[in-house]
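Below are the structure tokens for one structure; questions will follow.
A protein chain is absent from this complex, but the other protein chains hold their places.
And then chain A:
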């Protein structure tokens, strides 16, 4: 019975998704009410997740469903972040669809399916479960990316994402099969037990298997050298989907990545050196791409790569003993709040067909809409890691962890990379404040996104002042 309590939020979202899919057959379901219903479902699931108590003491592989799922404070908070991302993405979608008319109730239903896949992913403690949840999430996202069939850019994005994502999925399956062949089980707990008695490096099958699994994860979080797809896909996807992908998918994958990497000390030790290089190259490749962008969505996509790099630093630094994942989850929360914040603002400023999407389009925003400009500034500062925002505390914890794990060089390179990233974050602030406005940024229709922007701007500070979760 307790097992079902753990997946209660998942059930809520999943049931909501199915119900909405059925309701979609009704002709007279208005767009606005669908959005409200889905926001309500996400909010309800969030409340349920908040109330589900998991024991504060976190051994990573406390089992549920006979070892198929794991539940800890780490997965709980990851779930909370995912549900909050879903909620704000629905707000973005509501506003977005007042200006871009290609909405139907299935859109929200697919968002919820994706969210339930993500929730399952955070809790997965078994390779098959992991694969199933990964695919639930990915399939829903593929459809969402290509939801607007009228534009060629969207089709390009979905084709790229689908092809490469399918590769990643295949890699993962192959890796899972090899691990099963090597360790004799797909359950994390049993693999861990096997590795405790057998040296990881003596079994080439296991080495190859974990390599393939890690590659699949790296692809999904857009880490170097699997980051090339991300800019086009994020740019091509509709705005609410981009926001959801950038935050929700990243949270889910990093949660399960962390759960996987702490399986065994010996195994982690082998990959740490490689992850070191992956982290460094991810940060610098992301920065180089972001510096060259003129389009805001593309810049955010590239900066997402950089943030993945920071999170990989945190992964390098996590200890397999007494794993809490607090640093990772804190950073993810900070990142999600800031990124979604920018997307909520873009949702109502973007205009029809995402007309305003380059840096130049936001010239003089501060003179016309001072509060929105202030909020965007806050989000940019948080992403850049300037105190007293959440982004600063996140970065501070990551650097602390890295230095504590004797990765001084990695910490310094992380810092150098954030100096580089100042360039493109400040560029937007300069555009908004120090240039003269050329248009009036009129906004039509009733929309929820400004409310979301305000809530997120406050929560950027709230998370910053809140101590680490775990």
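Criterion: contacts are C-beta pairs under 8 Å (C-beta built on N, C-alpha and C of every residue); 3 or more make two chains touch, one makes a residue touch a chain; residues count from 1.
FYI, contacts and distances are computed from a predicted model.
Q: Which of the following names does UniProt give to the chain that is not shown: "Peptidase M16 inactive domain protein", "Branched-chain amino acid ABC transporter permease", "NADH dehydrogenase subunit M" or "Polynucleotide kinase-phosphatase"?
A: For the chain missing from the view, the UniProt record says "NADH dehydrogenase subunit M".
Q: From the list A:163, A:201, A:288 or A:419, which touches the chain that is not on show?
A: A:419
Q: Pick from A:21, A:190 or A:403: which residue touches the chain that isn't shown?
A: Of all options in A:21, A:190 or A:403, contact with the hidden chain holds for A:403.
Q: To test your reading of the contact rule: which positions on chain A touch the chain that is missing from view?
A: Against the left-out chain, chain A lists 326, 374, 381, 385-388, 392-393, 395-397, 399-400, 403-404, 408, 411-412, 415, 418-419, 422-423, 426, 430, 433-434, 467-468.
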